[in-house]
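All protein chains of the complex are present and in place, except for one that has been dropped.
Going in written order, the chains are labelled A, B, C and D, and every chain counts its residues from 1.
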Amino acid sequence: MVALVTIVLLFLVALCSPAIVGTKPIVCNYKGNLYFPCLGYFNPKWENPIFIKDKFRGVYPRSLKQKDAESWAVWPLVYQDPYRRVKADEWHGVPSSREMLDNPVQNHGKPSAHNFFGTTPYGVDVFAGMVHGTRIAVLVGFVSMGIASFIGITIGALAGYFRGWIDVVLSRLIEVVMCIPTLVLILALISVIAEPTVWHLMAIIGVTSWTSIARLTRAEFLKLREMDYVAAARALGASHVRIIFIHVLRNALAPVLVPISFGVAAAILIESALSFLGFGAPPPNPSWGNLLHLGQDHILGKMWWLVLFPGLGIFLTVLCYNLVGEGLQEATDPRLRQAGK
Amino acid sequence: MTVQAPAPTPTAAAPATRPLLQVTNLKKHFPIRRGVFQRVVGHVRAVDDVSFHINPGETLGLVGESGCGKTTVGRTLLRLIEPTAGEIAFEGRDVRALSGGQLRQLRRDMQIVFQDPYGSLNPRMTIRAIVEEGLIIHGLGNRKERLEKVIDTLEDVGLDPTYINRYPHEFSGGQRQRICVARALALNPKFMVLDEPISALDVSIQSQIINLFTELRRKHNLTYLFISHDLSVVEYISDRVAVMYLGELVETGTSRELYHHAIHPYTKALLSSVPKMTPGKKPERIVLPGDVPSPSRPPPGCRFHPRCPLAIDICKVESPRETIVDGHMFRCHVMEQQLKSPASKK
Amino acid sequence: MLQYLVRRMLWGLLTLLLITFVIYGLIRFMPGDPALLKLYQESSDKKITAEQIEQQRKMYGLDQPFYIAYVKWLGDVLTGNLQTSFAYKAPVSSVIGERIGRTLMLTINSLILEYLLAIPLGLYFTARSSRLDERSGSMLLFMLYSLPSFCGALFLQLWFAVYLEWLPLHGMQSDNYEQLSTLGKTWDLFKHALLPVAAFTYGGLAYYSRFLKATMNETVRQDYIRTARAKGIGPLKVLCWHAFRNSLIPLVTQIGLTLPALLSGAIILERIFSWPGIGTLFFQSILERDYPIIMGLVLMFSILTLLGQLLADVLYAFVDPRVSYK
Amino acid sequence: MTEPLVEIKNLRTHFFTDEGVVKAVEDVSLTIPRGKTLGLVGESGCGKSVTALSIIRLISPPGKIVSGSIAFYDDGRKIELTTLPEAEMRKMRGSRIAMIFQEPMTSLNPVFTVGSQIAEAVRLHHRVSSREAWDRAVEMLHKVRIPDAQRRASEYPHHFSGGMRQRVMIAMALSCNPKLLIADEPSTALDVTIQAQVLDLLRDLQTEFGMSILIITHDLGVIAEMADDVCVMYASKVVEYAPVVELFTNPLHPYTRGLFASRPEPGKPKDQKLRTIPGVVPSPLRFPSGCKFHPRCAYAQERCKKEEPVLRRPNLSQIPPSHVVHCHFAEQIEEQEEAAVKSV
Partner (left out) sequence: SSQPPTTTTTTQATEVKQPTLQTFDPPPLEKLLADHQWIERPVVDSLKLRREFEKDKKPLVSVAEALAMKNDSDKANEKIVGTLGLLPKDDSAVDFDASIVRRLQQEPKSLNPILTSSMSETEINNLTAFGLFSFDWQLNPFASWDTVKSWKASDDNLVDIVVMRDDLTWSDGKPITAHDVVYSFQTIMDPNIDVPAQRSGTDKIRWVHAYDNHTVAFFHKEPLVTNVWNVNFAVIPKHVYEPHRRSDPKLERDLDIDKQVVGGAYGFASRTRGQELVLQRRESYYRHNGKQVRDKPYFQEIRFKIMPDPNTSMLELQRGGIAEAELSPGQWQEQTNDAGFYQHNTKVRGSEWTFFYFGWNFNTPYFSDLKVRQAMSYAFHHDEMLKVHCYGLFEPCTGIFHPESWMMASQPKRPPQKQDLDKAEDLLDAAGWEFDPSLGVRAKTIGGKKVPFKFTMLVRNSADRVAICELLKQNLQSIGVEVSIAALETATLQQRLQSKQFEANFGGWGTGADPDTSENIWGSNQERNWGGYSNPKVDQLFADGRKENDRQKRGAIYAEIDRLTYDDQVYTFLYYQPSLYAFSKDMRGYMFSPRGPFHYGPGFSAIWQAAQ
């Protein structure tokens, strides 16, 4: 339950990350128009080009006041940036409601009132990175498992429902993919792509981790297709498609959710492991795995905050997904549920 | 009593009207597959050469021990299982030759109710969706009409139509069985296979469901194939009864005939095995030795011979023919001889 | 049984063929070229010409289409020759052979350890089901299970090797290894292996004990357990004899299935501990595009996986009398 | 009257589940006479199995015997089973009280041979060598008429058919000469012809071993055949308790009456509808107030809704004293029914 709440929270953080921490106003009035520059964190295109044209140079507080004295802006809760080092002079000309300093660099960036989770050796705020990194954590889990589930369920369903030679062929396919060491597959696929983006990474993780889902779906389908209600539907004259989707899949879905939710955890782990090996989310994505990787590089520099916070983030997220998976497992297993005290 | 040669068609015993369902030499052999290559290593002869007919408005009871092939017979009739051989004629149409749309049409006329009311309802569909499904598949009526039909049907089977948006798990076993019946009934079938529809129910509920069936039969002029191993229920509900043993029909007759003048030694033993409701009296029963053999390796000759108290040599080698005496069919060498020999006639 | 085994093997061979073909194609399609890589390893000191590149590619057989190269590779493998590594001037079999033992030393030990610890833990948790100690213990195991092994390894290193200095940080042997007595060598190896084995083990331990607990929980609800209790058998014996024998079945099948996973887990952990096993080799070979080594390792991984599955089935038949492959 | 073997008084067994307390057995009292058979009938979920499991004390955790006493009279000693230490109880199980279960398919451990499972029971309670225990196992298998017992003892349960497994269960239960055999629906899962075999066997072995049997079933026919006394349960309560012939001739409780009447009987006219007991069995979590049968009872009155009846001897002349019933209006109903029969 707590796990579920945490995951929902994670989603919220992912969705609102630019409003929580960023250097772009959530909303501002500039030369008489309203703009939402913070959307630029989701997609640079959504940040109005006027700010580039007017030579804001990515620094809003100072520029806004300089270029238009009438302007006003609503700022994110924390003024820090996940991509760059924030300098003290950025607030120049703005009534100094908040005392700013240059972000410290190298191993001087201990957690402080300005940088809650410290800074990276390059002076980028870890808290900002973590908050914006949630997006990737959430996406990696969901997109990759979405792909994996799609492939896994399709293949498992076909094999389990039609049996016969389709089953033989698909089962062999599952076996082949299972035998290929995941890391080889992932590394190979990553290098095949010219410019891997985080989306490619998710796709690749998805494409390589569907086997357990397929196996379970197949088993479920084999079991469920023998159920009397399937026979009853056939007796009513229902087509295969109808039976697969309305009768079997709907009932197979709950148990299949279990490996999926464990898979989400695994996908996050794979992403961070890949980052650890230097093949993770491509820059400048502030993924937790990348931060952890940085922390590992600097572990002897006593930059514990680089290991602790992202490590904790990964650990907690994985833990939550695992807990949800566990919960689902219990909920879908009638024997366990019966005994659930 | 006259003894006839095995007749290819049971017209002699059947009434003048054409039977609703005529099954001839039905066979179903399940292949036993093994290993990764799925090689067929043998066959389960679940149904082996079964012939019978059911007249309109009639209820045929099908009894027999577990695994003797009753369910398989019931399901092959609807082509839920493809038969291996034999003919099934429903209202004169060859069921096996149907395909696609015709088969779907057939399924409007033939329906089935299963033994397990827990497993035969999709747990993720509402009662309404379940009952309505057949109508949707067959494109009958618009939304409103369908809803009316669903409500009608539910009332028919004695369920409160206000339950329409509930899920199956919110119902008791008896109620679920009613839902199953409603689902079958919604399509206005002519014929229903009832595959042990009461054996999973509580004793006090069984009679409710039995009453429901008799009532529906009267109201909708239904024809039933009633499969059960509860002999007293079968006797109560059926007009005629067929006894199966190891994939074969061993005896068929009207329920009066069969229960009072059973011919086949298996039927006799079966009837005597039923515990009697007469306490204090030591039952006189024929206890059959041994177990039912596996249908994948049925004994040669008469399949019943290893357990038969009457077995003679010929039983071990030759399969007995269908013998029909006054519309009462049986397969037994010993009884055939007995009934043929004039000495046995009284 | 024999027939079954033979049939399984045949299927296995087919699968192997498929896997190796797919991987061969994949690595050949990976951009990056061992010939180029080799040429550019030197700094700008040496000039490179197009002829050199071409010649180098020819030397590595890269001028042929991949399927032809694959057939050639297959032919070599069938004659027992895994070809020669591009980078290491040695046959693939000897490069792998030199390291496999070291990886197995970690993985087999951790596998044994996992089972040795997980079984009593699982039994204990089943026995103490839903008491305080079971709940906190299970939660702890669950957290361990969720802790990525590379994080765990880092923490282990920091704590035991850096702060406490009890154990060596990395590597497999001390400097003075050669001078040690047999006992000393064993002790030295043991000390070096302790941390990596621990890092390998804790996740699996958590997984297996939870797995065992789950299957045991299911088993103890079976009718035959009630029968056993009705016979008057004590709870401990019921648990360890009747229930455990049955839970062993799924547990044993896990051995076969996790063997290859242990090896691929080695890639990261061996890097962290500078353990010169095949995990490191694998990663390195991918980066260096050392095709013969990659293929050799893939072949080995796949054979292991397939053998693992076979082993799982055979063990299954061994512990479960209901299964027989006739 | 001789001393009974087991005397249960006011037994209450409850399950403390998340949804609430399931009062599976409420205030049940019964006696199992020596060498005789007591039949326990009732709807599914009415508490038959829980009663039996309470005797052998195998109620699993959320369940607990809340109150009541179960006295076991062993060689003149009275043993109170509810308070017996677990170690002592273990000694009772198998040796004094044995139990067989409904599902012969799952009640044997699939990974041990049949012989070893029987021998294990023998060795638990007797100081014998494993050889002797094995011989005893084979002997028992022989006794339950398993052909070729010597060989089959070393086979695994999956080699046996359902009926044979049930016989193995019986052999195992009887291997230590128990005083009481609890048979929880021993034949429900079996075919009629096999059921006949098993019931015959049980009866024969009872004469041979002289044990008492508590047989649980919902088949009245089995009761008629096997039991000496019958106890009818409904919704965790005993509703009627009488010698078998008495009960079959004079059922008094409306539920028992319904049970008999709703059975299609050979010779009953077919065109007539079966009599039914309307409604459904109440959930043990939400028992109705007063008499738990009242929502389904044709004779229910205001009093039934409020006041829980007690188990009592009805005030009817032709009823023997051993016949007790749990109904406020047993006498009135009897009169009504008789009147109805006469009027037909």
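For this structure, a couple of remarks:
We adopt the following convention: a residue touches a chain if its C-beta (ideal position, glycine included) is under 8 Å from a C-beta of that chain, and two chains touch if they have at least 3 such contacts.
In this text the structure is predicted, and so the values were computed from the model without any measurement.
Put simply, the hidden chain is in touch with A, C once you look at the whole complex. In the complete complex, the residue from A:134, A:191 or A:287 that touches the missing chain is A:191.
Screening C:59, C:139 or C:236 against the full complex identifies C:59 as the residue touching the chain left out.
Checked against the full complex, the candidates C:99, C:213 or C:226 give a single residue touching the omitted chain, namely C:99. Take chain A: the residues that touch the chain left off the picture are 44-45, 47, 49-50, 52-53, 55-59, 83-85, 105-107, 121-123, 191, 194-196, 278-279, 282-284, 293-294, 296-303. Residues of chain C that touch the chain left out of view are 28-59, 62-67, 69, 84, 86-91, 95, 98-99, 102, 161-162, 165, 169-173, 175, 178, 271-272, 274, 276-277, 280-281, 284, 287-289.
Everything that follows uses one rule, which is that only the chains that are shown with their structure count from here on.
Between chain B and chain D the centroid-to-centroid distance comes to 32 Å (mean Cα coordinates, whole Å). Centres computed as Cα averages put chain A at a distance of 28 Å from chain C. Residue positions of chain C touching 2 or more other chains: 11. Among all residues of chain B, those that touch two or more other chains are 36.
Across the interface of their complex, chain C is touched by residues 56, 58, 90-95, 98-99, 101, 103, 106-112, 120-121, 124-125, 156, 158, 169, 172 of chain D. Interface residues of chain A facing chain B in the complex, by the touch rule stated above, are 164, 168, 227-229, 231-239, 242, 246-247, 250-251. Considering their complex, residues 172, 175-176, 178-185, 187-189, 191-192, 194, 265, 269, 272-273, 276-277, 292, 296, 299, 307, 311, 314-315, 318-319, 322-323, 326, 335-336, 339, 341 of chain A touch chain C.
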